[in-house]
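Handing you a structure now.
Left out: one protein chain. Kept in place: all the others.
Presenting chain A:
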Amino acid sequence: MKMSTKHKIGTAVYHVIVCGIGLIMIYPIIWMAFSSFKESGDVLTTVNQLIPSKFVFENYVNGWAGFAGTSFSVFFRNSFFITILSTIGGVFSSVVVAYGFSRLHFKLKGLWFAIMMMTLMLPAQVLMIPQYIMFGSIGWTNSFLPVIVPEFFGKPFFIFMCMQFISGLPRELDEAAKIDGCSLFTIFSRIIMPLLKPAMITCAIFAFYWKWDDYMGSLLYLTEPRLYTVSIAVKQFADPTSVSDWGAMFAMCTLSLLPVIILFICLQKYIVDGIATSGLKG
């Protein structure tokens, strides 16, 4: 009896502490979301008041109007277009490559695999300049091509993760299918790919949110307002030398985080499993 009360108090204390730290951690985000509903002039004068005294929505209207004659509907459309296409391309190409590496035998496989793993370590900055020059010389700058096309050639991170999953599938499946007359391509598309669905969803989530947050790539290649992604638009919108409409700035910041947060809440099981099994960076 005594033990159990003590235990209960311990548990309560534990939950209070964990909740408290958690709240402090996400307080900045909550603060930003609430601030976006304050009167724009009040944002920095009432920093300690979390809940606005009056909820106003004009920040969203003002912010959505954007700048340079381009509204945020354009920026969001661009971001969704780039992100969705790159995600589809990245995931499907990676699954194909992963199957090749984990199930088929061919010459120099070990070498190619080692090279692929090495490219994981290569900082993007080494490639940034020559890629910029290459894409420039074929007239790809100021179009979506440089940020989308390279995604269609398999991402080593995702390839590696899918390989981990494939290695967990029994080889007997492949062999049975082979005996039934399936070609390697049918085995892949009818047997392996359907089984890889969880891995593909995990990859897709990461592909989506890396691309959505991508800043450097968009900064280099998308230099006209009509091509801006949400990241770049928020950056321009919140330029420290000119920003005065804090409410609108926070409104657009909040909106820019929304797709990622919604995705995270809906599919967090896949994210957690994906990180735990493959050690993906976040």
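Here, a residue touches a chain if its C-beta (ideal position, glycine included) is under 8 Å from a C-beta of that chain, and two chains touch if they have at least 3 such contacts; residues count from 1.
One rule holds in what follows: contacts and distances are computed from a predicted model.
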Chain not displayed: protein name in its UniProt record ("Multiple sugar transport system permease protein", "NADH-quinone oxidoreductase subunit NuoB", "Electron transfer flavoprotein alpha subunit apoprotein" or "Acetolactate synthase"): "Multiple sugar transport system permease protein"
From A:165, A:246 or A:270, residue that would touch the chain that is not displayed: A:246
Option touching the unshown chain, where A:9, A:61, A:114 or A:133 are the choices: A:133
Residues belonging to chain A that touch the chain removed from view: 11, 15, 18-19, 21-22, 25-26, 28-29, 31-32, 44-45, 47-48, 93, 96-97, 99-101, 104-107, 109, 112, 115-116, 119, 121-131, 133-134, 150, 152-154, 156, 159, 180-181, 183-185, 188, 209, 212-213, 215-216, 220, 231-232, 234-235, 238, 240, 246, 249-250, 252-254, 256-257, 260-261, 264-265, 268, 271-272, 275-277, 279-282
